[in-house]
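All protein chains but one are shown at their positions in the complex.
Each chain carries a letter (A and B) given by its place in the written order, and its residues are counted from 1.
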Amino acid sequence: MSKADIFNRIRGGLHVPSDDSARRAAVQARLDARKRNLIPQRAQLPADELLRLFIDMADEAAAELIELHSAAELAGAIENWAQENGIAHLVTASDEQINNLEWSGNGTLVREERVAQVGDEASLTSAFCGIAETGTLMLYSGEESPTTLNFLPDTHLVVLRASTIVGPYEDAWQMLRQATGGSMPRTVNLITGPSRSADIEQKLQMGAHGPRRLVIFLLHGE
Amino acid sequence: MQIKSPEFKQNARIALEDVNLQRALGNLKAGFPQKRAAAVARLPEFDQLRDEARDLKNHILEHLDLYLEEFEKNVVANGGTVHWCRTAEDARKTILEICQDQDAKTVTKGKSMVTEEIDLNDYLEKNGVTPVETDLGEYILQLREDHPSHIIAPAIHLNIEDVADAFHEHHKRPKSNDPAHLMREAREMLRKHFVAADVGITGANFLVAETGSTIICTNEGNGDLTQTLPKTHIVVSSIEKVVPTLEDMTLFLRLLARSATGQEFTVYNTLSSGPRRPGDQDGPENFHVVLVDNGRSDMVGSEFQEMLRCIRCSACMNHCPVYGAVGGHSYGWVYPGPMGSVLTPQMVGIENAGLLPNASTFCGKCEEVCPVRIPLPKLMRHWRDKEYEKHLSPTSVRSGLSVWSFFATRPKLYRLFASVGNRFLRLKAGKKGRTSKLPLASAWTDHRDMPAPSGKTFMQQWKEQNR
């Protein structure tokens, strides 16, 4: 009932003619075209400059960046990071990239593949891509990448392959559509730095309800 | 929520004398406007993006029914449900029914102004469902049984001592005046609620028709925990938030954070498209979108249609000298500042909210900063037109105006009137050049002197010079 009522009011207000095929065509055309609106120059740079921009913007957003030459260094770097930061337990996603890590097993880091729980110290997930424009990570949910890993633990470790860094958000949407065959994953997370709030006296405090730290392992050779 | 807009003048007077409130409002002035200016300066295309955003919103509003239809179709295809609510009451009932279907005892809530608009919390509570606000600012307000005074910084009217007192009283922990400590305490306290909640309720910044997705933009991550952990996620959104495609949503995202907090981008921009998929290990099992009209469809095609472009960034109130002086609560209802002065009369009636669109000098700062170029002064003036048409403006104003108009449309009489007034003011001032008391003008002279005319009227002198 409400829906018809609302639509009647909208159509009445717009003085829509009984034949609204022209309006329908305009809407369909816009939906189909997925036209890009103005994209800032900042996001339209050569690849090497985009990489630089991503690093600068992520840094500005208070993400921590650890740059590595290749995936081969990743497991060791994570183990080192854990040791240095006194992290004994890591909950991980189970995507291919993470499954293929060759952990040394040295040290005391315990790993577990599961969804996150209250009290988890740190999680490890893979980013689908990086967006240089604002130093943003795109992650999405799936069987191997539970969403809670991105929000519940105190520290969120994210693996990002440099080759997946794009300039504007629009390129990321296009990559996403290609990767998922056009259907939207249940959730897509655009993450730019760690959680924060300025709700008390407008003074910025890091680490509100999401991760207090966001650590990006950036793989240059990948 | 009780409507206190008719008491705007008294509210404002009290607010101006409230030392603590004034201290808190000082934080606003030093914060958002400067950060916004810096962010805008870094993006040369900002004004062009505003033009495009205005045009796109206009296109959407001209096709609002069709984009909503497409949105619903795709939510359903994703396995979710859309509920259409004509009134605030419809929306409250619908949300309660979903909660009751789930035997919900507690619901966590992300920050949502539309749930304030429909007065959801009180209603849920009265019906046996406990809402828990999880945005830090909203959480503080809930402990204090207070309401937001700003649409993105709800607790901007408070100082840290207020927060410390509220936490001390409710958490039974030693008192601390350290903001970092207070935030850690809130984080710890809310964890158990996030996990225990049966339902999570969030708002939406945009609804994407193409994909049937809703998006929330938050810095804290509370909205994400609210919508990911409980079994049921309810998105409550007003109908004008629909956008055609992801690309179109992106245009608004580029403007939103910069206009709001002056950030390049909000920390978490999260799209939700339906319930948990087969094989998913987490995420809600049920996904509901409650679409709230509450007077908006009546604005379509009216002189207030442009207000529906609003993306709730708060730039208008952050830059408004009136808001900055009296704070959000003075406005007496949910939406304060310039955008509120246009929306509130629509939602609670001009007879209740007529003082709001009048409480503006029409300085135009709000329009200058609006990311979707809403002509807020013009829309406030339209409310004044309506008020005048309906004979709702105060008699003193109406009679004063008609006397004045009588003279203004009779040039010769007007000249006479001006020269008498001129002479009176000069006599009153004597040789001081100004007067500190004037009959019938105490509203002026209570606070400032009235400069006296420096001589006869220009028209008199011009005539005397025979030119």
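Simple rule for what comes next: contacts are C-beta pairs under 8 Å (C-beta built on N, C-alpha and C of every residue); 3 or more make two chains touch, one makes a residue touch a chain.
The rule we apply is simple: contacts and distances are computed from a predicted model.
One chain of this complex is left out of the view, and of "Sarcosine oxidase subunit alpha", "L-lactate dehydrogenase complex protein LldE", "Cell shape-determining protein MreC" or "Sugar ABC transporter permease", the protein name its UniProt record gives is "L-lactate dehydrogenase complex protein LldE".
Among the displayed chains, contact with the absent chain in the complete complex occurs for B.
Interface note for the absent chain: among B:Ala38, B:Ala180 or B:Leu401, the touching residue is B:Leu401.
If you put the missing chain back, the residues of chain B touching it would be 9, 12-13, 16, 321-322, 325-326, 358-365, 367-368, 381, 383-389, 393, 397, 401-402, 404-405, 407-409, 411, 414, 418, 421-422, 425, 431-434, 436, 441, 443-444, 446-459, 461-462, 467.
In this text, only the chains that are shown with their structure count from here on.
Contacts from chain B toward chain A in the complex involve residues 24, 27-28, 30-32, 43-45, 48-49, 52, 56, 59, 62-68, 70, 78, 84-86, 90, 134-137, 140, 153-156, 158-160, 163, 179-180, 182-184, 186-187, 190-192, 194-195, 209-213, 219-222, 224-225, 228-229, 239, 244-248, 250-251, 253-254, 261, 264-277, 279-283, 291, 293, 297-302, 305. Taken together, the chain A residues at the contact with chain B in this complex read 2-3, 5-7, 9-16, 20, 23-24, 26-27, 30-31, 34-38, 40-42, 57, 60-61, 114-115, 118, 133-136, 141-143, 146-148, 150-152, 168-170, 173, 184-203, 205, 207-211.
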